[in-house]
Structure formats: C-alpha cells, structure tokens
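All protein chains of the complex are present and in place, except for one that has been dropped.
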Amino acid sequence: MAQAIIELKNVSYAYEDEGTEAVKNVSLSIPQGAFHAILGQNGSGKSTLAKLINGLYLPTKGSVQVCGMDTAEDENTWEIRRRAGMVFQNPDNQLVATVVEEDVAFGLENIGVPTGEMPARIEQALSDVGMLDFAKRAPHTLSGGQKQRVAIAGVLAMAPEAIIFDESTAMLDPKGRKEVFSAVQRLNEEKGITVLWITHFMEEAALCQQVHVMHEGEIVLSGTPQEVFADVERIQSYRLDAPPMARLAHALRSQGMPIREGIMTIREMQEEVKRLCK
Amino acid sequence: MLKNITLGQYYPVDSLVHRLDPRIKIILLIALIVAIFLAGNLLAFVPVMLFIGFASMLSSVPFKLLLKGLRPLRFILIFTFVLNLFFLQGEEILLDLGFMSIKKEALISAVRFSLRLVLLVMGSSLLTLTTPPIVLTDGLERLLSPLRVIHFPAHEMAMMMSIALRFIPTLLEEADKIMKAQTARGADFESGNLIQRARAMVPLLVPLFVSAFRRAGDLAMAMEARCYHGGEGRTRLRVLKCKAADFYSLFALAALIAAVVLCGKVY
Partner (left out) sequence: MQVTLDHVTHTYQPGSPFQATAIQDVSLTIQSGEFLALIGHTGSGKSTLAQHINGLLKPTDGKVLIDGRDIHEKGFDKKEIRRRVGLVFQYPEHQLFEESVAKDIAFGPKNLGLPQAEIDERVKEALENVGLSYEEFAEKSPFELSGGQMRRVAMAGVLAMRPEILVLDEPAAGLDPQSREEMLSLIAGLHQKGTTIVMVSHAMDDVARFATRAVVMEKGTIAMDGKPEEIFRHAARLQEMGLDVPSICRLGLALREAGIDFPEDIFREADAEKALIQLWKGAEKC
C-alpha cells in the first residue's frame, strides 16, 4: 500500500458562530497517486472538509496530516498548501490577474520561485491542461471550463503532490464539466498527482477509484463506486442520486429480473441484458 | 447597456514610449508637472509644449486621441479663462468695454492658467495611453516600495488596484445581468426624475454589492490557498529593467527642467 498523502484522524470541526459540528469524527486516508471522490449534498460538510485539508480551517478535534505534516502546526501551513493545492467552485472568483499567464505565476510569486524559472513552469502547467494558446488572454474572455483549467494550471505550476477539487465543476455546463474532469484524470494518470474530487455529481464520483459519501458531517459510506452505488435506496436516503444504470438495474431487480449487483455503466447493462434476454 | 464603457484608455501599439519602463514614465510625468508649475512666464511653456509634442510623436498615439482627453474639461477651461480674463486686476488696459475692461496682466494670467491645465491633462493622458493599467500599477508599486520603511503599504495598494482591474469586467457583466432580470420584473431604470432614478438603482446596487462581497470572500480564500501571504518574500514574473532609452529620457527630462528655468530668467 502506498503511503498516505492525506490522513484525517477523528476530525471534527465546528464553525465559531454555529453550535453544531459541520464535520463530525471523520477519518480518511488517501494514498499517494489515488483518485478519490467525496460525494455529498449541499451542506453535508464536504466543502468544510476540503478546507480542513489544506489548513484554511483547523480541526476543533482530531488531526489532519498532509504529506506527514500536521496542519495545526503554524510553520507547516505554506508547505502544506503548496504540496496539496486546491481548486474551488466559482471559476470567476479564484483568478487574480488580468492575464492568464500572470495568474498562473501568482502562486509561484507567492512561494518565491526565482523569476528565471517561472516562464518554463508556467508554460508546462498551461500545456498540461491544454491552455497554452490562451496564455495572453484576459480571464473574463474565457469560458467557465477554460477558467477552471487556468485555475488548475495555477496550482499545478507549484508542483503539488495532491490537488483537492472543491466542487470545481458545479457551475459549468456539461461540455465544461467533461473538459475539466478529463484534464484532471490525465494529471492523475500521467503525472501521478493524487486527486480528491469533491462533488455532488454521481456521474463523476462513479468514475473515481473510491467514493466516500458524506451526510450531515459524517462519512457514512466508503468503497468502490460499484459497492457504494449498489444500494440505491441508501444513496437516495442521503439525498443523493445513483447513476442511471444503477437505478435501472435496481428497479428491474425489484421486479424480479435477476440482474447482477454492481452495474454502473451502459456497457455493463448491455452485457447483462444480453445474457438474460437472448 | 453597460458594456460600452471602456476602461483605461490604453492605446495598444508598439512604440518607444510604450516600451519605456513604467517607473521612468511616472517620474517623467511628475517632473513634467513640476516643470509646468515652475514655468514663470509664457516663454517657459514653450519647452514643455515641445517636450509633450516630441513625446507624443514618438508614441505613435494619434494627436486626436490626446486632445480627446480634454473634452470633459472644456467647460472648466472656458469658465476659468473667462473668470481670469475679466476679474483680475492690472494696469495696462487692452480693451475697454465700458462696464468692464480687459487688462494685459489678466490676459496673460488667463492664458497661463488654461495652458497649465491643458498641458497637465495631455501629459497624464500620454502616460495612460501608452501604459497598460496593470503595468502602471506595477511601476507604482516599485516606486513606492522604499516607503515601506515608514509602513506605507505599497504592495497591498498595488495588489488591490490589480484585483480591481481584474474584476471590473466581471462586475460590469453581472450588473448588466441583474439590470435585465429586474427589468423583466417590471423595474424601470430609464424614466422619472433624479430621485426616482436614484431609488430605482437600489434593486441593482444591493445584489451587486452582495455579490462583490461574496466574490471578495471567495477570492481571499483562493489567494490564501495559493500561498499568498503579503508582499514579503515574493518574487515577480515581470521584472522591470531600465534600458538605454530610459536613461536618455531622463536626460531629456533634465534638459526640459533647465530650459524651463532658463526661459523664466531670460524674460
């Protein structure tokens, strides 16, 4: 088993102005190079969890370790944020500069990378997300999916080991969503970057290696997508949705058709129908 | 509706003046302002005019554009000219209208005053026409950074200015959308008297402010996540370097000041 890059032990977090805990006793371990999803409805605590991981919030109970460093130690803060970058939801509200390449430079400037090194790193990061042709453009002239890819490049340039995506596709159209998700898949496969993908889209969660379902601040279900989406009723009780094929398989099973468990994709459904109906 | 507003009046061509270091250009403008106020008589304005004329020639900015910057000022110009002309006292009467007379000193003073204003505006227009706002911000930050010793927040100021520049198009777009949405609910932004119109802006301004605050919060979070912790220990992608042309322009500047002072003495 690869070493854990992100390790949460019995973490709880309560906002100061609210009595209740937004995150309750969560333990989670993300191994190096993995691609995990956290699935939950709005208000399930998944965004709070993201902010706990890169030290924007500090746990009220328990501990968060990133690359072996405790987020509660002040001197670790900047190193943690460099090594576990974060991409947020609203594409408009995370770009700082008026020119794409300068925005990618922003993080590098913050961590004091020498000026001479910057152009090469910016170029590499932009080409990794397929945005090199847009280096001189102004952010407000880009589409939502393009802006999010610039935001990813900004994190990528800092050479992180992990990236946390906090609902980074929630505000995009289907095209932008695919664009961003496949760019992230490529980074995971080709660069070995560990990904924690926070979302309420089950289609995306279904494509990750492991899914952790969050509900009312707790992780209530963890496993492969097949395992997690097998129990359609349980998923729906968390105000979430199962992939259409899992839903269909579930409905057919309840009418007596002996469809096997763990069906998620059209391909799997096709095989199964072929087996049963031919 | 709101999209037609053009911000900053940068004129994007490549010229010697465009390529000058923004710090030098800011210094040049400040010195130019000093020279304009040093000019004790009309003759002393001649070198200033030559300097601005020469600079605008080198900048390849159409002269028409430079004059355009004066348009909003035309009423003030006429007003102050007339005021100076009729109400300043002097000895030598040039023109007697019976109820009023124009004195020689008053005419000179009126011309000087107007000339000052015109040259000031043209000089600063030349700076903004040849320098993109973001570069200007950069230059200002570098120039002011020595003041950090007395706790002047040069970096923070420049950061705020550049964030403002980044978000102006976004907020304009948003304002346009909110305006349309409220119009769809029967709001009327275009008729009524001044007070009614001001009140009609509330449904536009409140959501706009709410959104600006939300964006500010998000952005602060995103900047922190990208390791932003103020100006300390920060490196820069763009480094400003003075080139030969920058030094020559400083010579030209010295010559200008000398000429202005000399002209003042000779007369």
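Letters A and B mark the chains in the order given here, with residues in each chain numbered from 1 onward.
Operating definition for what follows: contacts are C-beta pairs under 8 Å (C-beta built on N, C-alpha and C of every residue); 3 or more make two chains touch, one makes a residue touch a chain.
Since this is a predicted model, take the numbers as computed values, not measurements.
Of the options B:Ala187, B:Met221, B:Ala245 or B:Val261, the residue whose C-beta touches the omitted chain is B:Ala187.
Looking at A:Ile38, A:Ala183 or A:Met202, the residue that reaches the missing chain in the full complex is A:Met202.
In the full complex, subunit B contacts the hidden chain through residues 3-4, 174, 177-178, 180-188, 202-203, 206-207, 210-211. By the touch rule set out above, subunit A reaches the unshown chain at residues 41-43, 143-144, 170-171, 173-176, 200, 202, 239-241, 244-245, 247-248, 251-252, 255, 257, 266-267, 269-270, 273-274, 276-278.
Quick note on the criterion: only the chains that are shown with their structure count from here on.
The touching residues of subunit A, when paired with subunit B in their complex, are 51, 54, 56, 78, 81-82, 85-86, 88, 90, 92-99, 101-102, 105-115, 118-119, 122, 138-140, 151, 154-155, 158.
The residues of subunit B lying in touch with subunit A in their complex are 134, 162-163, 165-166, 169-170, 173, 214-215, 218-219, 221-229, 233-239.
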